[in-house]
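Taking it in order: structure first as structure tokens, then the write-up.
Note that this complex is displayed minus one protein chain, with the remaining chains in position.
For reference, chains read A, B, C, D and E in written order, and residue numbers begin at 1 within each chain.
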Amino acid sequence: MTHKLKAERLSLFRGERCLFHSIDFALESGELLLLRGPNGSGKTSLLRGLCGLLDFDDGILSWDGEDIGRNRQDFRARFAWYGHKTGFKSDLTAEENLRFERHLRAASGRDIREAIDRLGLTRQRQLPVRSLSAGQQRRASLARLLLSGVDVWVIDEPFTNLDAEGRGLVESLVAEHVGRGGMAIVATHHDMLDGQPVKTLEIGQ
Amino acid sequence: MTHKLKAERLSLFRGERCLFHSIDFALESGELLLLRGPNGSGKTSLLRGLCGLLDFDDGILSWDGEDIGRNRQDFRARFAWYGHKTGFKSDLTAEENLRFERHLRAASGRDIREAIDRLGLTRQRQLPVRSLSAGQQRRASLARLLLSGVDVWVIDEPFTNLDAEGRGLVESLVAEHVGRGGMAIVATHHDMLDGQPVKTLEIGQ
Amino acid sequence: MPGLAAGFLAMVQRDLLLVWRRPGDLLNPLVFFIMVCTLFPLAIGPDAEVLRDIGAGVTWVAALLAMLLSLNTLFLSDFEDGSLDQLLLSPQPLPLLALGKTLAHWMSTGLPLMVVSPMIVLTYKLPTDVVPVMMVTVALGTASLSLVGSIGAALTVGLHRGSTLLSLLVLPLAMPLLIFGARTVSLAAGDEPYFGGLNLLAAYLVGALALAPFATAAALRISNE
Amino acid sequence: MPGLAAGFLAMVQRDLLLVWRRPGDLLNPLVFFIMVCTLFPLAIGPDAEVLRDIGAGVTWVAALLAMLLSLNTLFLSDFEDGSLDQLLLSPQPLPLLALGKTLAHWMSTGLPLMVVSPMIVLTYKLPTDVVPVMMVTVALGTASLSLVGSIGAALTVGLHRGSTLLSLLVLPLAMPLLIFGARTVSLAAGDEPYFGGLNLLAAYLVGALALAPFATAAALRISNE
Amino acid sequence: MTMFDMGDYGPYVWTCFGLGLAVLVFNEWQARRRHKRLFRDVQVRVRAKEGEQ
Partner (left out) sequence: MWTFFHKLGSPPHFYRLSLLFSPWLAIPGYLLIAWGTYTGLFVAPEDYQQRDAFRIIYIHVPAAYLAQMTYAIMAVAGAIGLIWRMKLAHAVAAAAAPIGASFCILMLVTGSIWGRPMWGTWWEWGDPRLMSALILLFLYFGLIAMRNAISDTAKADKACAVLAMVGALNIPIIRFSVDWWTSLHQGATLIRRGGPAMDADMLWPLLANLLGFSLVLGAVLLRRIRTEVLYRERRKRWVRDLVLGSEAA
């Protein structure tokens, strides 16, 4: 079944400044939206607004024609968020963190161990998240997306701190998800999935 | 006057694991060393060891033939560190932070305002560091390097969160510094200063 | 989606696991409580009669302060490492998750206080038959404090303000607990009837249990913008 | 390189500026202190004689606790935002910078406590001519606490252990201060000679001033690995 | 038998000496046990590593 996410006239102010004004886009199942813009243009803020972490000052966000803002709770099961912060407790191992999050949202049915192996953290399985290197922490929080059975992946700068192999991994994860009929919205300064059909939204010009 | 930084047989353990073993390199004024390696290979740890934030388990680091480990304090004025954390108090503006740091180490004689303008933060001058976007924070901490009159820049993943323009800025800053006879040691997953002579050190193979 | 009970229990379990990994957090309020209770005799001097007079008061002030101080971090680490984002975005009802966190908080702060409170009875030379009353009042009072305090903690989490604001918010709500609690123990120590105080404490707890989780959830959404 | 005095002063100035930006931090220990001192009469009841007996003790315990709790964050935010790295890498002598931070800490915690301490004298119905003694002992005691506490804060900064460990480390060192301080005020309130205690407090301060910055600097280097 | 009464202070004196003995025994035992455990631990680990190679 295909879904449709539509944004109309989104705008947001910060302090005295208008970060963005009247942003529109529409996204269907199986599509990827790349969000681009210079530093400080408001990409992170837009993404946080999309998944419900902050409120836009104006505009409507709808899912299959239904206004999401009307009743956020019904739509929470559809969005997953991957930001600058890991969202993991740093005293627990990645596995323990993921096992907890199992109970928070629908799962993709994948095995936690398997996901950890896929992200190349097999040897670090026993380490608390605190002891992982910068890139390893980013990898670990990718596992959250992989394990969730959620429609829309909202991703902020996924390539940060990753080596070439890790960047390839992100691309293939997103491609897989989109291929299975998911949606993804990705803010990044780098190119991604070259040669495949992606929508692009530029902000802050 | 040219200087020489030399590392012999550096090694470091973390927990049960040997992160790296017997690393050697030598660097002269006007040279750039790129440090490369996959996630978790110990780049960050090596850099922190070089500028004196942690002790190696073995090996000698020398400056113009003098053992640095013997008396670190004498060599602190030679290294500047740019890591994952901004090193700024987030309640102060970038300018206030930089003004404080003026008193900590030798200055390059550049004006603080000028540096801020150069990094594209003119409009954000009044904002506390907390309110800056991810990329703006990274830019602000680049100003520290620019303002310090220090021989060796030790830089960990400078491109993180920066847009294309910001990445160009980093490259030109490093190129300028090296051109003026400074040294720079940069850990990065990306290419840098293509076509110019750089030394490369691979770890974690 | 996983069931409601599963989410609630997972929340409690995660927070207890965290405490287990860092027993320091568990000991924090406990050590503070014991510290306050032992510092007093040191500073005041060993006069047994004075000690007996202030025993109940010291215990309750110490317990209140210990709880207040531990509340500061109730949501702070979740806010800082981004896991609060994940909780807010979860389809699980937030009041339930908040209640889970509060329960774990009480189990790791109020419960230990309750367990050591008899020690205070001895240190301050109160009659030993006060012990059960002391334990019951401390249990009821700290549970109410956890609940009421969680609202304050949620309201102040993003403000980077330390615990002043939190104390100011929670203290007026906590004052009745302090006064009833200390009075009940004093009365019991003087062999007078004390059931009125106990009933009030219990009623307060029931009210807090019914209202606090919703207020906390609403406050968390506002604070995390 | 900029001069030593410049570095020291810049350090003091920066930390005071930070406090100024977030007055909550300044109020934190102060509010705590006032809270402890006012909660006691509430919990114990208004018996003037009992209050007079415990006045000096309560003040000193409250001051000690307020200082201990504020110490926890002395180096924490510097550690977390990476500015501790920058301080450690600076060619300025670290003990001097540490002393600067400690001075700023005292000015934003100990000094306000000193200023409000006369209020306590009134609340607890102590004779008013105790006021100067109270202020002097509190000033000396809190300054020593800032210094000694900075060692503990530096030792525990990277451990993510909350304030338990810190309290455990600092408390033994602070106990003499508590005992001398409270005793001196009590003696003064009872019109007895109290200069011995003052001298001891002063001697402690001088010792701490001479040694603590070096210990703190060493501890910071160790903790930040 | 009166020797063991210690006047009326028997209980006090004997608990003290008992505790003294207990502390001595505990220290000796703890020291030996820790060494034995660690030694076995290291042995297991080294053997596992040798096996790997």
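Everything that follows uses one rule, which is that contacts are C-beta pairs under 8 Å (C-beta built on N, C-alpha and C of every residue); 3 or more make two chains touch, one makes a residue touch a chain.
Here the structure is a predicted model, which means the values were calculated and not measured.
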| item | value |
| --- | --- |
| Which residue of C:P2, C:G45 or C:P176 touches the chain not shown here | C:G45 |
| Chain not shown, touching residues in chain D | 148, 151, 155-156, 159, 161, 165, 168-169, 171-173, 175-176, 179-180, 183, 196-197, 200, 204, 207, 211, 215, 218-219, 222-223, 225 |
| Residues of chain E (touch criterion as defined above) contacting the omitted chain | 3, 6-7, 9-10, 12-13, 15-17, 19-20, 23-24, 26-28, 30-32, 34-35, 38-39, 42-43, 45-47, 50 |
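In this section, only the chains that are shown with their structure count from here on.
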| item | value |
| --- | --- |
| Partner chains that chain B and chain C have in common | A, D |
| By number of C-beta contact pairs, the top two chains | C-D |
| Gap in Å, rounded to a whole number, between the CA centres of chain E and chain C | 40 |
| Distance from chain D to chain B - Cα centre to Cα centre, in angstrom | 37 |
| Chain centre separation (chain A, chain B; CA means) in Å | 30 |
| Residues of chain C touching at least two other chains | 22, 160 |
| Multi-partner residues of chain A (each touching 2 or more other chains) | 84, 91 |
| Residue ranges of chain B in contact with chain A within the complex | 14-15, 37-42, 44, 84, 120, 124, 127, 131-136, 138-139, 157, 160-167, 189 |
| Chain D-touching residues of chain B, taken from the complex the two chains share | 51-55, 73, 76-77, 79-81, 83-92, 96, 100-107, 128, 144 |
| Chain A-facing residues of chain C, complex | 1-2, 6-7, 9-11, 13-14, 17-18, 21-22, 77, 80-83, 85-93, 224-225 |
